[in-house]
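Below: one structure, written as structure tokens.
All protein chains but one are shown at their positions in the complex.
Letters A, B and C mark the chains in the order given here, with residues in each chain numbered from 1 onward.
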Amino acid sequence: MKRIGVLTSGGDSPGMNAAVRAVVRKGIYHGLEVAGVYQGYQGLIEGKIKDLEAGDVGDIIQRGGTKLYSARCPEFKTDAGQEKAIEQMKKHGLEGLVVIGGDGSYQGAMALTRKGFPCVGVPGTIDNDIPGTDYTIGFDTALNTVIEAIDKIRDTATSHERTFIIEVMGRDAGDLALWAGLAGGAETILIPEESYDLDEIVDRLKKGKARGKRHSIIIVAEGVMSGNELATLIEEKAGIETRVSVLGHIQRGGSPTARDRVLGSLFGARAVEVLLEGEGGKAIGMRNHLVVDYDMTKAFTEEHDADMTLYTLSKELSI
Amino acid sequence: MKRIGVLTSGGDSPGMNAAVRAVVRKGIYHGLEVAGVYQGYQGLIEGKIKDLEAGDVGDIIQRGGTKLYSARCPEFKTDAGQEKAIEQMKKHGLEGLVVIGGDGSYQGAMALTRKGFPCVGVPGTIDNDIPGTDYTIGFDTALNTVIEAIDKIRDTATSHERTFIIEVMGRDAGDLALWAGLAGGAETILIPEESYDLDEIVDRLKKGKARGKRHSIIIVAEGVMSGNELATLIEEKAGIETRVSVLGHIQRGGSPTARDRVLGSLFGARAVEVLLEGEGGKAIGMRNHLVVDYDMTKAFTEEHDADMTLYTLSKELSI
Amino acid sequence: MKRIGVLTSGGDSPGMNAAVRAVVRKGIYHGLEVAGVYQGYQGLIEGKIKDLEAGDVGDIIQRGGTKLYSARCPEFKTDAGQEKAIEQMKKHGLEGLVVIGGDGSYQGAMALTRKGFPCVGVPGTIDNDIPGTDYTIGFDTALNTVIEAIDKIRDTATSHERTFIIEVMGRDAGDLALWAGLAGGAETILIPEESYDLDEIVDRLKKGKARGKRHSIIIVAEGVMSGNELATLIEEKAGIETRVSVLGHIQRGGSPTARDRVLGSLFGARAVEVLLEGEGGKAIGMRNHLVVDYDMTKAFTEEHDADMTLYTLSKELSI
Partner (left out) sequence: MKRIGVLTSGGDSPGMNAAVRAVVRKGIYHGLEVAGVYQGYQGLIEGKIKDLEAGDVGDIIQRGGTKLYSARCPEFKTDAGQEKAIEQMKKHGLEGLVVIGGDGSYQGAMALTRKGFPCVGVPGTIDNDIPGTDYTIGFDTALNTVIEAIDKIRDTATSHERTFIIEVMGRDAGDLALWAGLAGGAETILIPEESYDLDEIVDRLKKGKARGKRHSIIIVAEGVMSGNELATLIEEKAGIETRVSVLGHIQRGGSPTARDRVLGSLFGARAVEVLLEGEGGKAIGMRNHLVVDYDMTKAFTEEHDADMTLYTLSKELSI
């Protein structure tokens, strides 16, 4: 293998740039040429491919977003689109591809691999929802963005003795809500992995007020329902007025935390090694504190599990 | 004057604690006793009044929210409510009161002053909408919170080539939107002080895209319309898809910036001096770089003016 | 067991408050009474012990430092001091003690355990230098403080084409320097675990300049030498002028990151369970992504190992 490519796909996440930097520099370290593919699979089809030197990925490890850009690409889901992509890669002399993104991006990577073009997946998403890895790149940054928001909202909640509902991202996964709820000292956390009991929620609110708590914070994962829906349910059920804060897209941006930069670096570097070992169809992950690679199909055929011990602990500690 | 009180009222804002600390310590410095009134006018009516020593306001200058809490108090708008308040103040030996809050809070303070109980107003609100002062306590912190959010959103907007609408607070004033838009490099700013032209907005979006801009940021003050309403208008008018981020209550919290701590300190200290000079019915402000006091009625009878030179400049620089 | 105590000892670290909160609330959850010991072992000897209710540890999870304070206590290293401590604990009805601190604090805890008073250790230090756990409470926050500083210094280094030496904490461990160097994109990292080669350092500086790098960042762990000593060595060796930044005590403070809050919560809760299982002389840790307990003596008799794969990776990526 002489020449590989790297692209970012799907929703961007902080730390993707660290992974891109690692792919480029680790590749160069091993004597490879590395090309950046701009705008994800769309750019791959259109041949938006440029050589990257070590200096081209300098000063990006601290930047949010992705310097390679990302894009939706319905065409790439078709056989014709994938053939175009392979044609472009042949034309540009690429022999392997590192795909940084979520499980949707992995499916595209697997399709290319099956057509004889080896791809390796690196988990980049704030949702932490990729089976086979304990952490994804961007999760830690998003999590800290959420707890900074919770800390700010608690100021005003305490001053005014209010109950706040904070809606956080995570798609179908509750990881962001769970970790943020525990770290933010939330009274109640609603996640898709666990059914909720409206009576219990209301009960906790009332008990908290009774023992003099000046604020209550409820974290709801977008995968359960919207913050406004929950506010309506609580209002209808118990006549309790709440304020809603939908954190939205600030969760996707920002300078990556140290951990996301290290994770991106470790994952990007390992992806290059796996390609060099001639193994396409693998995904990189962190499992029990070790960087691992595993069959990429696992990432979109199995289920991601949230760490429910955090859920239990949060309940015990928010008494 | 031997003994004064201090309360915070209306929406909380970062830096209120610096003002409370300044009132207490400046009062003590001048030989006064100072009492804190908890939960605004509601607490005043209910007699939630406690003596504060210098040490009681230690370690609060850096905290968001208000350690004296705040509350709504419809009862205080009535004559009966105000009489109860005066009764409590007499009971607790208070001879003057510093009220930290917005223009609504000033009206209450003016009512007490007219009933013979001298009050001085200190402008605390993130909206920067109080006539007679160039800046209010909390505005600078909220502004920086907004631009941090814009910076984060720009990461993802650039990565995905998207147009974002960011809705910011400010009630009827455009200050927060205006400053944040200029400082955040927004392409378009909508404020209540200036009519908007949907055609022009759409035109700027199209031109930006045409010359290769990867993102567009539109800031809309809540006093104009909601972010979602604007998104609908743009979609209907030009078929351009946008993303909306409603920053919400994070704008009210957070550790105050240096400037808000200094402003709070200056204003709180001056309020004590004005009370000592025997002058109730005054409001404290910053005017042309000087700390001033002025007739409090001005704050709720005149209009606040946004600095429209910033609006013009923003247009010129976001080409 | 009906009643336990908790104290913080040694250098404070962000997240200690989350651990204290977890000990108190988890204890209450299991029907225990929990008392806080103020000012570490010194306070234990002096009987500075107060009951803590669930509400007493509210609103502290986001605070840096330790609400229980810490202190040096040479007296506690003596047999007489330890006897006084046990006397106080008997007097206050304590039957077990959670000690949050570093390896020095563990030795005190082990001494008490050997005298029949069961203690459990929770690793709280920014240095990440406690054998038996992959992470300590406070490391993640300190690490992010360091990379924020590196990011700031890079601004000015790039603007002026300068080489910066940044001295970071860590006592005899290189973890903070290692992680920060990798995450901060440093060209060179000096840690106690690995000998350094001055020729190689100078060589990297020269090569970087030759290929047009506008800045170089060297991270040196305090356990190797001071930043100023290194600057002198480089100046003498190669006549290259550098700037030195000693980050100092800002590394110990600040609101804890999400991860340190979660780690503190997990560790504090587990410490209570271990005490309830009747096992003194244990330390809590995170090992391969699992919360574990292990023989406390391990923490001060074995060696802590830094993750040298990060060292190698950093060299490969900073080409």
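To be clear about the criterion, contacts are C-beta pairs under 8 Å (C-beta built on N, C-alpha and C of every residue); 3 or more make two chains touch, one makes a residue touch a chain.
Everything quoted here is computed from the prediction, not taken from an experiment.
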| item | value |
| --- | --- |
| Visible chains that the absent chain touches, using the contact criterion stated earlier | B, C |
| Contacting the left-out chain in the complete assembly, out of C:Phe164, C:Trp179 or C:Phe267 | C:Phe164 |
| Which residue of C:Lys77, C:Lys209 or C:Arg243 touches the chain not shown here | C:Arg243 |
| Residue among C:Pro14, C:Gly102, C:Gly208 or C:Gly223 that touches the chain left out of view | C:Pro14 |
| Residue ranges of chain C at the interface with the undisplayed chain | 8, 11-12, 14, 63-66, 69-71, 145, 149, 151-156, 158-161, 164, 214, 243-250, 252-254 |
| Absent chain, residues of chain B that touch it | 18, 21-22, 25-26, 28-29, 54-55, 58-59, 61-62, 134, 140, 143-144, 146-147, 151, 154, 158, 179-180, 182-185, 211-213, 255, 257-259, 261-262, 265-266, 269, 287-290, 310, 313, 316-319 |
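In the analysis below, only the chains that are shown with their structure count from here on.
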| item | value |
| --- | --- |
| Category of the chain touch graph - line, ring, star, complete, other | line |
| Reference chain C; chain at largest CA-centroid distance | B |
| Centre-of-Cα separation between chain B and chain A, whole angstrom | 35 |
| Shared interface positions of chain B, touching two or more other chains | none |
